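Just one protein chain is left out here, and the rest sit where they should.
Chain nomenclature is as follows: A, B and C, assigned in order of appearance, with residue numbering initiated at 1 for each chain independently.
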Amino acid sequence: LLGGKAVAQTAAGDPANLPPNVADWSRYLGEGVAVRAYGRPSEHESHVIRRDVEWLTASRESSVSFTPLHELDGPITPNGLCFERHHGGIAELNPQDYRLVLHGLVDRELVFTLDDIKRMPRVNRAHFAECAANSGMEWRGAQLNGCQFTHGMIHCVMYTGVPLRVLLAEAGVKPTAKWLLLEGADASGMTRSLPMEKALDDCLVAYRMNGEMLRPENGYPVRMVVPGWEANMWVKWLRRIEVGDEPWYHREETSKYTDLLENGTARKFTFVMDAKSVITSPSPQAPINHGRGFTVISGLAWSGRGAISGVDVSLDGGRNWRPARLDGPVWGKALTRFYYELDWDGSPLLLQSRARDETGYVQPTKNELRAVRGLNSIYHNNGIQTWHVTAAGEVENVEVS
Amino acid sequence: LLGGKAVAQTAAGDPANLPPNVADWSRYLGEGVAVRAYGRPSEHESHVIRRDVEWLTASRESSVSFTPLHELDGPITPNGLCFERHHGGIAELNPQDYRLVLHGLVDRELVFTLDDIKRMPRVNRAHFAECAANSGMEWRGAQLNGCQFTHGMIHCVMYTGVPLRVLLAEAGVKPTAKWLLLEGADASGMTRSLPMEKALDDCLVAYRMNGEMLRPENGYPVRMVVPGWEANMWVKWLRRIEVGDEPWYHREETSKYTDLLENGTARKFTFVMDAKSVITSPSPQAPINHGRGFTVISGLAWSGRGAISGVDVSLDGGRNWRPARLDGPVWGKALTRFYYELDWDGSPLLLQSRARDETGYVQPTKNELRAVRGLNSIYHNNGIQTWHVTAAGEVENVEVS
Amino acid sequence: TDGAHPDLPTGLGLGRAAAPEEIAGWDIDVRPDGIGLPEGRGSVLEGEEIYVMQCAVCHGDFGESAGRWPMLAGGSGTLDSHDPVKTVGSYWPYASTLIDYIYRAMPYGNAQSLSANELYAVSAYVLYLNDVILDEDFELSHENYADIRLENEANFFPDDREAAEAHFWREPCMESCLPGTAEITMRARALDVTPEPGQGPTVD
Partner (left out) sequence: TDGAHPDLPTGLGLGRAAAPEEIAGWDIDVRPDGIGLPEGRGSVLEGEEIYVMQCAVCHGDFGESAGRWPMLAGGSGTLDSHDPVKTVGSYWPYASTLIDYIYRAMPYGNAQSLSANELYAVSAYVLYLNDVILDEDFELSHENYADIRLENEANFFPDDREAAEAHFWREPCMESCLPGTAEITMRARALDVTPEPGQGPTVD
């Protein structure tokens, strides 16, 4: 036995249902099959939901709701809990009326129905989608008390989609073509410029998530998937692709999603998401309730540059590190689950995780990032997250020296 | 262009929403974030559901509802569409009252709460769960006209769970122990005997599917996962594990799930699911609506003995075969997606797929199976499935010479 | 990081000791060697009363089945026929299975409600319906359970697919694998046509 005897179990429980008694659910027939033609979680999991923070934005239609990372495990996000980030609310497209126009510097200007797209050759790939503004509220210090809020603008699902290069080949791309404009059919008319090289690499015109059609809030029926790059480029409710020779410098790639540095200049075209990680449990919304002894530290790591090669965990605010265990599939540009198993002696901890990717990049501290980028770059905060664990098992978002 | 010009697109669509017109969803704000705290599919996907066939069973509480395979793609089944197979309806357990008793030939007889189980070290693995009765209705010939019904007692999700060996190590297994009894808390008190060697191999005491807690109909909060073996052994609503020295020969492993041969003897302990495959599209519920030309034949393959090594497709009822393309992750004892891209000339087809696994097993024809097992073995029908495609693109479940 | 499970920590000290009285309430299983049988007794005639009140509505007065509910008796000697009928008496290997199953699952809708005496009585009656017990005065108990033997006990053998189906491990044929052109020999049933009772497929 590690660290002494096991802690007493969680209190409560209706004795009528506990051994040696026999619960009603062991005696009486439950609901039959196909009553729930489409299933839903147990009512006992009704606390596991996306959440927004009302005061973070002016209106719910241009806002975000966060994935409850602290309540999940493994590398896959279930469809009903994938974060939302809208700029004009959810566009509710009728699939019969869905059209994708592909035009510009192409040999053949084309329009596709959804059936056309679903007829095309496709692939299945799991990728994380992280908004570049994820953790953006944390640049100036520890702000929001929960990994759902500090890191929850991220999800990872198995996409089914047509490689964008296949679609472009149908149109025939002219030699002068260098950039695409992706445009969405929502009320924000979301647009982003996409470099041709990336378009021909691993982008997907995707319509499924974890096997079924995209959810309305995730772009039903079709969105772009731009593996490893900021999720704003993954235009939802995709209605148009224009092939051009210059970037368009539209609002989301100038006013927004550019990274202001201390000297007043700003980086543009900061597409790729740097390697990053976060401990999801323990975390402020997932305190340690079991006391001392065996404790699993669980978290996620990801990199827009490829596969995670390892994750290290620190218990002392970054002074010393130990390698964690990667578990399950390790895909490129996808979430990877890690665990660190610990015999907790009940002393306070300053927990951190640090991702390393296959290119040799090592996740920096927030101080290291701020030294380069200042405090006002808003986006691409991939700094190491610190959780302070008290002897009582409570957890708080902190920064450390 | 293949096979001539592209076929005219699907008719219909409201002109007001089609280019050059601008749809309302491009003008007016949609629903805001977190209104759907837990998401659901588009209303336009309301036809994508589990279905039962009323006359297949006496009551809905001991029955099956089938995964709509023809409406899915990729290797993962979304949680809301995972088939159900109950023997006493859905047990709706209160997680506070959940207990797992582990006793018998062990050093320490233990009881665990759900919090205890969620505290333990865990892994994440995607596995198919196939009921041994899947396709059982098809032994005597082509019966049900749709892959949802012929093959839909299967799903594949990413499980999070504790290796059973970890749980057993907490109790300390005695040297005379050879078998476990797994018992569920539902109204059927489902029991199965599990050999110790398998228990110590890759079984999981699982509580998550695709990241979130199990659905009630899939065993919330805890079920056994027995990779590659028949799903009846994956006891749902797991309440008790007894460690013993002999199999129990309970009802599900004697009256049921034994395979009667022509000579009146029966195989028992037929645990492993043989390699199998099915084309999910085209299929009777997914006819070819686009006419001649480019056509993707899509399907699933799986083996309880390990990873799929390849899938072949035949267009002529098994006379000649061509290798299909495996796509996405190829996990052991999990669903693998395959595609065969075809320039369809519009002539009738007798489509078949044939799985091959890493042990060298090749999926047999139904005739080959019947030659060994007769017509009454009910379970483990992993025979090759034939779909007849007419020139009009309609698809029917048939058998061929 | 996929595939085989990693070595994980053990000796975690999780869970707590289960008291014997806790375990006893859930430890309801019965084994073929009789271990787990509750103490009790009941006669065929006592079982008939219970059966008529709690079981016959679904399983029929003689275990012949009512409506679409399962059959409990009959089919002896039919296992090697074209239409085998598998019941307690014709197919099951052990009587322990019957006693175990009735207690944990029946009557359907009120499982684990029978007392030990009622359990022996109704089990005896089901065995009587199957001509396994011939004397209506017979009283079944934990003491004489071992005298009950079922006719099909010897006819099960463990999975031999790796030997009997060894020919499925083979080089895959790619061309001219079957003679001539394929002919359709059967077509599917329309799903919305309800078959005559006993005619259509069922789920087991």
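One rule holds in what follows: a contact is a pair of C-beta atoms (placed from the backbone, for glycine too) under 8 Å apart; a residue touches a chain by one contact, two chains touch by 3 or more.
The shown structure was predicted, so the numbers you read here are calculated from the model rather than taken from an experiment.
Within the entire complex, contacts from the absent chain reach the displayed chains A, B.
Across the entire complex, the residue among A:P20, A:G136 or A:G393 in touch with the chain not shown is A:G136. For chain B, the residues in touch with the chain missing from this view are 1-6, 8-9, 18-22, 26-29, 293-294, 325-330, 336, 341. Mapped onto chain A, the footprint of the missing chain covers residues 53-59, 61-64, 87-88, 101-103, 108-112, 116, 119-121, 123, 125, 133, 136-138, 140-146, 149, 163, 165-166, 169-170, 181, 183, 187-189, 191, 202, 239-240, 242, 244, 246, 248-251, 254-256, 258, 260, 262-272, 274, 284, 312, 316-322, 331-332, 350, 354, 356, 359-364, 368, 372, 375-376, 378-379, 388, 396-401.
Convention: only the chains that are shown with their structure count from here on.
Taking the mean of each chain's C-alpha atoms, the chain closest to the overall C-alpha centroid is B. Taking A-C and B-C together, the pair of chains sharing more C-beta contacts is B-C. The chain with its CA mean position farthest from that of chain C is A.
For the pair chain A and chain B, the distance between C-alpha centroids works out to 27 Å. Mean C-alpha position of chain B lies 23 Å from that of chain C.
Multi-chain contact residues of chain A (touching two or more other chains) are listed as 9, 18-19, 26-29, 294, 327-329, 341. Residues of chain C in contact with at least two other chains: 2, 6, 8-9, 11-16, 18, 22-23, 26, 108-109, 111-112.
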